[in-house]
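Note that one protein chain of the assembly has been removed; the remaining protein chains are unaltered in position.
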Amino acid sequence: MERSGSEIEQKLRELGHGLPQPAAPLANYVPAVASGGLLFVSGQLPFGPDGKLSPTHVGKVGAGVTEAEAFRAAALSALNCLAQAKVFLGDLGRIRRCVRLSGFVNCAENFTALAGVMNGASDLIGGALGEAGPHARSAVGAAQLPLGACIEVEAIFEIAP
Amino acid sequence: MERSGSEIEQKLRELGHGLPQPAAPLANYVPAVASGGLLFVSGQLPFGPDGKLSPTHVGKVGAGVTEAEAFRAAALSALNCLAQAKVFLGDLGRIRRCVRLSGFVNCAENFTALAGVMNGASDLIGGALGEAGPHARSAVGAAQLPLGACIEVEAIFEIAP
Partner (left out) sequence: MERSGSEIEQKLRELGHGLPQPAAPLANYVPAVASGGLLFVSGQLPFGPDGKLSPTHVGKVGAGVTEAEAFRAAALSALNCLAQAKVFLGDLGRIRRCVRLSGFVNCAENFTALAGVMNGASDLIGGALGEAGPHARSAVGAAQLPLGACIEVEAIFEIAP
């Protein structure tokens, strides 16, 4: 059973998260595009509820950023995906399911625990969306990321017409 | 003409491949999700028929892992994509075509023969699916991959309803 938008936001609050105020759209690219029943959300950095990137979430995982901090950053990136979806859809209840998350981890060259980091994003989506949460996923080590963020997560959601 | 599921599996056997027993689904993410006629398969590592990652497929291509071994690993990753598709679909004959493969190669910083490595995945899919095999593709060098694997391949297939 899909959750309503208010149930999803209530569940997020229970998990200790409010939806951040997401970054505004720019000229030639936008935070999200819907096509054919899918919502493609741009890669999201782990901006906090204040819209800022915490210094603890800047740098390479395994060299400066700990795995535990990167897990929390992954959750924040996923939360920003939901925040962008809400701006686009108006109501998170229009999400039928999460289809795929792609996670790019800015990591030291010998850091291989990428799946554990990405669980931060998958667990957040699972906690928020319930039965509509389980998704296909990739976790990949990046050489760098915008602003030096330790993770970037992009999402595809299936949405109601 | 699309091949039936048994024809695809017969073709794989002729190419020397049995379908591996793929990793079981986890709690908050899953190996594959279908939406709107597309099957999104999670990034697959080059697990062998025994479900294990060979030590020859762990490390950076161009520094420890040879290009020839990486080519074989790419084929195994693609084979795991098919194995996950079979678990999801029940019958590989429901695949109408391979739409896209994304290949991430854990590579030394000066290793540029990424297309040659990714051909291992594209050739496997082409050999298995025949006319339904040709796909869009990207090949990208990763800074690291889960478990230190030398390659990860994710797939999108078009499927029959």
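By written order: A and B. Residues from 1 in each chain.
Note that in this section contacts are C-beta pairs under 8 Å (C-beta built on N, C-alpha and C of every residue); 3 or more make two chains touch, one makes a residue touch a chain.
The structure displayed is predicted, hence computed values, not measured ones.
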| item | value |
| --- | --- |
| Residue among B:18, B:49, B:90 or B:134 touching the omitted chain | B:134 |
| Positions on chain A contacted by the hidden chain, ascending | 25, 27-33, 35-36, 40-43, 60, 102, 104, 106, 140-148, 152, 154 |
| Those residues of chain B which, in the complete complex, touch the missing chain | 36-38, 97, 99-101, 105-115, 119, 122-123, 125-126, 133-143, 156, 158 |
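Going forward, only the chains that are shown with their structure count from here on.
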| item | value |
| --- | --- |
| Gap in Å, rounded to a whole number, between the CA centres of chain B and chain A | 25 |
